[in-house]
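Starting off with a structure, shown below.
Note that this complex is displayed minus one protein chain, with the remaining chains in position.
What follows is subunit A.
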């Protein structure tokens, strides 16, 4: 077995993200993931190629989408002898798949792999009413006429109302936005700074499209060639007019503008060993150096739902002998503008460092000019499991463009918060 090695990020492909019930209203997760894998295969000449593995996933999944990623591989131009599996870790899914694939490459178990994610809010699974489902399961298991009749007596008219997936935590009953509003209040995140971050996200994304940055990262799909949510001309003044939708009363600051909308889309990243990339005459944009996943007790503990990265990043930095200031790019997923701002405030806070992180000093402030420089989820939208792939490919290309910095390789930090109180963070190094 070879020594461990750093997995190379070779490139990525995604479809433009569409607003829910927009351009992709009729496309399924399987359609979008297959199109995205085909686009990746076309870009890197992988048609008919056996890849080490494809790890993918979706957060909102129909029961028929068992082994969704394998099905997508079978419908794609990749060789059908490419194995695949599904991962589900809320909004951390996409980055976690990249970590899993990169780890297998690092161990020499595979030479190449694809990390992918997809989600649709338009073609979301609507299930049978759970009471009705129980009646039907009992009926199915009934062996005698009497047992069948007894099961049927459980039928009620109200059971015709189906189960619709809600964007809410099962244990708290609060939506992600309501949870984020609690954190925003705790960290005194203001309305204006949220709107400013939102404007920056839209402007950065628009500028990145305008300079052709996404030409080799995005493949048009169903008539869409840019993210449907992108509003290049938005402004703090325009955003100020929106009414808060999460939180209550005076302290409510989160609007539809400074929160990510429900979105449809898919993204994939091609990873490999340096040798595999060289054999296939493919570029190496960056290497995945290390990653950390953390989780917090947001149910009965004192941490917010989306605050696990607050803990994951310091652990990752310590293990790698780095400080928060040692990065050239920061990709902090914009679930909500307030989430990003609360994260930055927590890292700057001495009390938080001491009491919660057990550190003598806070992580410190970051140079805001290095934050989400090609736009992030507020502008692109956020098809849950697709966001990790979008960010990894974007950051890898940014690092590659940057080249070396003062004799060292350029460095980027990814931080993705996820439902369930989890967070996935990673370090990439430019090549």
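Here is the rule we use: a contact is a pair of C-beta atoms (placed from the backbone, for glycine too) under 8 Å apart; a residue touches a chain by one contact, two chains touch by 3 or more; residues count from 1.
The definition used in the following text is that contacts and distances are computed from a predicted model.
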| item | value |
| --- | --- |
| Hidden subunit of the complex - UniProt protein name among "MaoC-like domain-containing protein", "NAD(P)H-flavin reductase", "Branched-chain amino acid ABC transporter permease" or "Putative ABC transport system ATP-binding protein" | "MaoC-like domain-containing protein" |
| Selected residue (touches chain absent from view) among A:27, A:267, A:398 or A:427 | A:27 |
| Among A:220, A:350, A:364 or A:403, residue touching the chain not depicted | A:220 |
| Residues from subunit A at the interface with the omitted partner, ascending | 26-28, 30-31, 34-35, 38, 74-78, 80, 220-223 |
